[in-house]
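Presented below is the structure to which this report refers.
With one protein chain held back, the other chains of the complex are shown just where they sit.
Now for subunit A:
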Amino acid sequence: MVDSGNASAPKPSSSVKLVLLGEAAVGKSSLVLRFVNNAFQENKEPTIGAAFLTQKTALPTRTIKFEIWDTAGQERFASLAPMYYRNAQSALVVYDLTKPTSLIKAKHWVAELQRQASPGIVIALVGNKLDLTKGAGGEAAALPAEEEGVEGEGEGEGDGDARKITTQEGRSYAEEEGLLFFETSAKSGVNVQEVFTAIANAIPETQMKTSRQGAGGGAGGGTQAALGSDRVNLTGGKGEAKEGCAC
């Protein structure tokens, strides 16, 4: 295994566990697919159990590797969720802007996370399917919801506006609970990258599991140096116990 601790020092890279939660069919898997493969599937099949994906994101000073658990929203899988949000450093709670019940469900997830997940977990509330709302399709909808644009405000019943949850409603709830907030479209790609970048930025560096290249100042070299100082690498060993190491 080649160790990258050489002259052209790479940016430090850390991994972040992220879990997606939300009602069935709100577009969790679609958001991940957009983020990881920059693709969209019109008729995505429901997730069974859960799916696991990883994706790297480059920040100015470091690289973040997301380890993403995309859970199944169908009710019959709900009891599995704690398995996935355990030890997660971040969560993306997704609702569908065109479906009021999905926001109620999202609030339940937020409450459960606040009660049971790791303290300090970074939660982003995401209203998805922005492309189905008024003014979507064009660049107009690309306004990050974080900015003070009042895009899509109001209950305008204009052509093709399926929006049922106003930006204001989502945002004020997010503010109350201290969540990041975005409105996205997995279909058009609007705001998807932004959600993940915001999460990466919101996680304090100390919470990250850094692979400290070259840590420990020249100790040992080889595979150990590429690891965190305390993790054991199950695949990097010699595969043979060294003779001479007695009890």
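The criterion applied here is as follows: a contact is a pair of C-beta atoms (placed from the backbone, for glycine too) under 8 Å apart; a residue touches a chain by one contact, two chains touch by 3 or more; residues count from 1.
In the analysis below, contacts and distances are computed from a predicted model.
Engineer: Can you match the unshown chain of the complex to its UniProt protein name from these: "ADP-ribosylation factor-like protein 2", "Rab proteins geranylgeranyltransferase component A", "Probable actin" or "Ubiquitin-fold modifier-conjugating enzyme 1"?
Structural biologist: Checked against "ADP-ribosylation factor-like protein 2", "Rab proteins geranylgeranyltransferase component A", "Probable actin" or "Ubiquitin-fold modifier-conjugating enzyme 1": the hidden chain maps to "Rab proteins geranylgeranyltransferase component A".
Engineer: Of the residues listed, A:Tyr84, A:Trp109 or A:Phe182, which one is in contact with the missing chain?
Structural biologist: A:Tyr84
Engineer: Can you tell me which of A:Phe40, A:Trp69, A:Tyr95 or A:Phe182 touches the chain that was removed from the display?
Structural biologist: Within the whole complex, the residue contacting the unshown chain is A:Trp69.
Engineer: Take the complete complex as the reference. Which residues in subunit A touch the chain that isn't displayed?
Structural biologist: Contacting residues on subunit A, toward the hidden partner: 1-2, 4, 10, 15, 35-37, 48-56, 65, 67, 69, 77, 79-80, 83-84, 86-87, 209, 211, 216, 219-222, 224, 226-242, 244-247.
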